[in-house]
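Missing here: one protein chain of the complex. Every other protein chain is in place.
Right after this comes chain A.
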Amino acid sequence: MQSLAGACLAGLARAITGVIPIWLGTKPSRNQRIYFANHASHGDFILLASCLEPEERARTRAVAGADYWRSNRIRRVMAEDLLRTVLVERNGVERTQDPLDIMLKALDDGQSLIFFPEGTRNMSEEPLLRFRSGLYNLAVARPGVELVPCWIENMSRVLPKGMFLPVPLLCRVIFGAPIAVEPGEDRTLFLHRARQALLDLKPTNNGAGR
C-alpha cells in the first residue's frame, strides 16, 4: 500500500514536472544517505523521492514538522500512513520527544532520510535560509551516513505555499558531492559549508526560477 502510494506519487510528480535527476557530484548508490535540500513547497520531498531508484525510494523517508502534520486528521493520515514521514516536534519548549532521537532511530533502522536543514518552508526572496543545527547533530552522531546536498529547482513555482493544485512546470533535482564534518570543525563552520555546498548547485541561468 505504501510502496504503491510511493510509486503513484513518483509517477504523478514525473508527469507534472517531467523531473530528471542531475547526478552532478555523486551517483545513485546503496550507501545510507541523508539527502538535504532547499525547501519551499510541500512537493519538495515527493519530487526528490521520485528521482531515486525504487529500492532506495522504498527505504527513504522525509523528516517533517509534527506541529504541522499532526494538526488535523487528514494531514496526520497523509504524513504517517501514506507518505511515511519521520515526524519531529520543532518547538523546543513544548516537545515531548527529542527530534534527534527520532531521526537517529530511523537511521539505525537502516533508512535514508530527506532532510530540510532550513527547518521550514522558505517564503523569503533569499534562495536559502540559515541552516538550523539539526544537520550538524545528525552528521556528528552518525558519521558513516553520507550527507548529499540536493538542489530542488522550480518546485516552489509548481506548488507554492497554500496552493493545492500544481502548475505543470519543468523541474530538476541536482545532486551534489557528499560532505562530512571535518576533524575539529565546529557547528557554525560546518553549517556554513553545508549551506554553501547546496547553494553552489543552484543553476545560474537568468531565465527560470524567479
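Simple rule for what comes next: a contact is a pair of C-beta atoms (placed from the backbone, for glycine too) under 8 Å apart; a residue touches a chain by one contact, two chains touch by 3 or more; residues count from 1.
Heads up, the rule we're going with is that contacts and distances are computed from a predicted model.
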item: UniProt protein name of the chain not shown, from "Phosphatidate cytidylyltransferase", "ATP synthase subunit b", "Membrane protein" or "ABC transporter ATP-binding protein"; value: "Phosphatidate cytidylyltransferase"
item: Absent-chain contact - pick from A:Gly18, A:Pro127 or A:Pro143; value: A:Gly18
item: Of A:Gly11, A:Pro127 or A:Pro168, the one touching the omitted chain in the full complex; value: A:Pro168
item: Interface with the undisplayed chain - residues on chain A; value: 18, 20, 154, 157, 160, 163, 165, 167-170, 205-208, 210
